[in-house]
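The complex appears here without one of its protein chains, the remainder shown in place.
Chain naming follows the written order as A and B, and within any one chain the residues start at number 1.
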Amino acid sequence: MPAVTETIDTVQSLTEGTYKYGFETDIEMEFAPKGLNEDIVRFISKKKNEPQWLLDWRLKAYAGWLKMEEPLWAAVKYPPIDYQDAFYYAAPKAGPKSLDEVDPELLKTYAKLGIPLKEQAILAGVEGAGESPADSGRMPIAVDAVFDSVSVATSYKERLGKEGIIFCSISEAVQNHPELVRQYLGTVVPQGDNFYAALNSAVFTDGSFVYIPKGVRCPMELSTYFRINAKSTGQFERTLIIADEGSTVSYLEGCTAPMRDENQLHAAVVELVALDDATIKYSTVQNWYPGDAEGRGGIYNFVTKRAQCRGKRSKVSWTQVETGSAITWKYPSCVLLGDDSVGEFYSVAITNNRQQADTGTKMIHVGKRTSSTIVSKGISAGRGQNTYRGLVRVAPTASNARNFTQCDSLLIGDQCGAHTVPYIENRCMTAKTEHEATTSRIAEDQLFYCRQRGMTQEDAVGLIVNGFCREVLKELPMEFAVEAQKLLQISLEGSVG
Amino acid sequence: MTAPLHTGAEGFLHRFDGLRTRLPGARLGWVQQLREQAAESFRAQGFPTRRAEAWHYTDLRQVADAGFDEPLSILGAAKTLPAPHGAWRAVFQDGRFRDDLSSLDAAPFVAASLAAGLGTLEDRLGALARPAAEPMAALNTMLFEDGLVVTVPAGVAGGVLDLLSLGSATDRPAAFHPRHLIRLEAGASLTIIETATGPAQARYLHNPVYEIEVGEGATLTHVRLQQESPRAFQLGTLYARVAAGGTYDNFTLNAGGKLVRNEIHASLDGPKATCHMNGAQLLRDGQHADTTTVLDHAAPDCASRQTYKTVLSGRSRGVFQGRIHVHQVAQRTDGYQMNQALLLSPEAEIDSKPQLEIYADDVKCSHGATVGEIDADQLFYLRARGIPEPKARSMLVEAFLAEAVEVVQDGAARAALEAAVNGWWEAAA
């Protein structure tokens, strides 16, 4: 992962208090005309050389979207978005035909974002340089790099292909595996699911596609790295992951954007399908540009993520560390259809300065003996507003279902807010649900104790906050966890007086 | 008197049109203005639907669709009243004060009918209620006909007051909207034990609004036993404001009614004020009971405690929504809320939405919610000791409820509650 290779040194250079990924890449881009209408939808579909059924599917979504209203129930405030004042397609000109042809500017960009060098070599198509994990002593990570509206490169495709694993951009999957895409697309998040999902269904431009065949344990972490670069551009990615019977996959995503004083919209849809005995672990470190201290600029991160545990004993685990974005609106969810299926949601969300987050999950229990675990840690600092919003619904069919929810909020400073809004709906007598929530601040005596042992106030806060988030961070793949811990500390800079 | 009844919000607005010159206070400009504004709010909002976040789990269609008439103004002979808990008693029948059944004269506080003394209440009526925000309070304000006004002077220990609300069985279901104003001045105390009941076959809508002011260092214990007729609706909205060092202690038992809602808005307005909101919901058959609390911590150093327990059998549905709102000034807030439900039937449903909304940083707030059935291990343990299953079950349910009842400090209030809970059990068994 991009940031995975961050060494302590580079991170220390970050402690200047600036958003590290805020640079802009100067590269020749091709844009669709500004604004949104049916022609733009057709333009995108044509650019992608899509079959008629997919264009029809997009147009249907678009027609539905026109009739929908922007959701207002989340505890976030922002001026009305002018959906006509954005580009819905922006791609580097002359996209590469093969990995060798990746634009050097893009390579530089990814180098700066910290994608491991060997993977860069892979990105640029230098065979062998990173294929052998023994070289670097670490597990390789396959990367799909999405730059504004398009995937610019995907690494380790061939290696994964040997196991029958499909890992590519969704545009490519539409061309090469149309039957799989058609079978699953929109079956977890229907086109008309919500306002942003409908918008995404109409104009999604790229994203990742993963298929793990029966019985295959994916030999490496798969990841997608999302980068918004162009001005006035929205990013609408669509990710679809299918874990066939008995398969296992761990998938990571990361995201960054340049510092700008405009707000940019990121409205993704992620669909996960787990069949019998399959396991999907999906980890996110979300570090979109959060805006400046006064709340100027930053990404609006309005995302629909949902998993269906269709199979018996299937399992989906969402882990997210949300440190970026001006506004986060995101509820990675699990629909537990298969008997004995398991859903997990582990979340850390930080809001500092003027950031706002309304995030949580939905656990829908349908199958027998389904179980779910929710652990949410919210941290508010500066003038940040942080809301956990979650639904646990147990259908009458979900006998002996279990849910455990733990939501903790930490407040740093007296100008911020922390809110907890759980919905628990139980229609099954033999089900058991438990919910606990706490809100507190860092205790003076904890800070004093650390400082008496020689730590600075800021280090002490970092230590205590990381302790507060530990239950979530330990769910991340190890290298991601190290990165996440540092991000937490950086995100809180300037929050302690 | 056999004109077809209008239903829904229309029906009530129509009623108001017909009654506006005859309702209490019709000649008082400020009362008229309150009613007209409330009517405007109610016209604009109508009966709340599930689209309103505050009403997400309670569908009022069956209330809206029923046509209600005025309560009959002819009052029957004195009924057999339940045994009193205290020395003072105020009785209402179909929302109107029954002077003949009440005994208040010797009380160390002032208690009287609202309709009779409306002229002096300009500063109190509507001081806390928010008809623009809560549609049922708007309906009440538009149509209130009577209520109880209590004032406990500074430093006076008021003792125990029974407040009795009786619904009548009538040919056509009646709707009544009493407005109760309760004020405790500084250092005063009072226990109110309120019972709302009606004959088994009676169908009516009881829509009370309470405006309660607890002065500095005053203590009000308020137990509400909702034992309405199984065919009746009760939609109560209670507003309480607690001044510095004061305590408001509310316990609400929802045991009767077809569809009921107990909505409480309490505000801790002065430093070191305390609020306890507790309750139990005992539901069976097709009952629907909703407890919705909003607790505002609007001053520093306040504490609040909430424990709500729901037992559901049959096809009943229970709702708990509890929001703790800690304002920025409310540093050193200590807030705790727990709601637990026990499902005794595969057809029952419980919906729970505990909420924390916090804008101050030096706070300690937590909530918990659990839902489950009777613990199989506990049940087995009791049976292994020779206790028959039904008895074992009832013991465990009683133990579950005891936790909520135990927190009630006032002896008379607690005895009344225990009796009501036991009564429900015996009827259920």
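The rule we apply is simple: a contact is a pair of C-beta atoms (placed from the backbone, for glycine too) under 8 Å apart; a residue touches a chain by one contact, two chains touch by 3 or more.
In this text, contacts and distances are computed from a predicted model.
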| item | value |
| --- | --- |
| Among "Error-prone DNA polymerase", "Fe-S cluster assembly ATPase SufC", "ABC transporter ATP-binding protein" or "assimilatory sulfite reductase (NADPH)", UniProt-listed name of the chain not shown | "Fe-S cluster assembly ATPase SufC" |
| Chains on display which the left-out chain touches in the complete complex | A |
| Listed residues A:33, A:161 or A:467, member touching the removed chain | A:467 |
| Sole residue of A:81, A:107 or A:455 that reaches the chain not shown, by the stated touch rule | A:455 |
| Sole residue of A:26, A:158 or A:445 that reaches the chain not shown, by the stated touch rule | A:445 |
| Chain A residues that touch the omitted chain in the full complex | 443-446, 448-457, 459, 463-464, 466-471 |
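Definition applied: only the chains that are shown with their structure count from here on.
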| item | value |
| --- | --- |
| Rounded Å distance, chain A centre to chain B centre (Cα mean) | 45 |
| In the complex with chain A, residue positions of chain B that touch it | 53, 328, 331, 341, 343-373 |
| Residues of chain A defined as touching chain B within the complex | 73, 396, 409, 411-441 |
